[in-house]
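Here's the structure, in C-alpha cells; my notes come after.
The complex is shown incomplete by one protein chain, all other protein chains being positioned as in the whole.
Take a look at subunit A:
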C-alpha cells in the first residue's frame, strides 16, 4: 500500500517525520535470481513505470537487519504464517545519502552537510532453494537483468541503476541449470509467482499452485519462464566448487509446492 500519491507528498511526509524522529534510515534488499545465466534483481513496480527495491524505513531505534526482514515480509511474504521465508540478509553493498528534502541522493555524505535527511542502505539478500512470494495487488514483481539496469538512470534512478557496479566485485556462481530436469513433478510448468494477497490467501494460493496457471502473470523484462532452484550445496561441497572467497552463489527463486 503506497502512502503517497506524488513526489511532493512523499517529501512533505518525510519532512514531518524528520521533525519528529530525526534522520530517516531506510534499508532495501537486493534479491538476486538467475535467468539465462545472467544475474537479475527483483524489483517492485508501482503503476507502469516507477520501480523500487523491496524495503523501507526503519522504526526509530530498530536494528537494520531486523528492519529489513520486517520490510521484506511485508512486501513479499504471504500473510499466512506457514509461508514465511527465512530471509538471509548478507552484507551491505551501498549507502546513499539525501542531504535535503529533495529527490537527489549521493553515494557519500556531501561535504558541508552535517544533517543529512536520509540514509539509505542496500543489503544483499540470499535466496534459498525455493521461495514463496506473495506480492500486494497494486505492485508487480519484476526480475530485471543487470545489463538492463546499468547506465539506465532515466528508467531506474541513480540508486538502482548503479547496483551492477556495486555487485561487480562478486563472481557469480550460476546455480541451477543442470537440475532443471530432475524434478518435473515439483515445479510448475508456466507461471510461478503469486500476485495477490488478501484474507483468503491460503486457499487461493493452494488452488493456483496445484493447477497450471494461465491467468496469473509475472511481468518479466524478458520471456517468462519457470524458476527452479536446486538445493544449495552443503558447506563441504561449497568449498570444493568455490575455492575463492568473494564468490557468491546465486539461486533462482521459485514457488514450492506444499
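Everything below uses one rule, namely that contacts are C-beta pairs under 8 Å (C-beta built on N, C-alpha and C of every residue); 3 or more make two chains touch, one makes a residue touch a chain; residues count from 1.
Throughout what follows, contacts and distances are computed from a predicted model.
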Hidden chain of the complex, named as in its UniProt record, picked from "Pre-mRNA cleavage factor Im 25 kDa subunit", "DNA replication complex GINS protein SLD5", "Brix domain-containing protein" or "Chloroplast stem-loop binding protein of 41 kDa b, chloroplastic": "Pre-mRNA cleavage factor Im 25 kDa subunit"
Sole residue of A:5, A:37, A:86 or A:154 that reaches the chain not shown, by the stated touch rule: A:37
Candidate in contact with the missing chain, chosen from A:29, A:136 or A:164: A:164
Option touching the unshown chain, where A:11, A:109 or A:142 are the choices: A:109
Options A:11, A:73, A:119 or A:142, residue touching the unrepresented chain: A:119
Hidden partner interface residues of subunit A, rising order: 23, 36-39, 63-65, 88-97, 106-112, 114-116, 119, 121, 123-124, 145-147, 150-151, 158, 162, 164-169, 171, 246
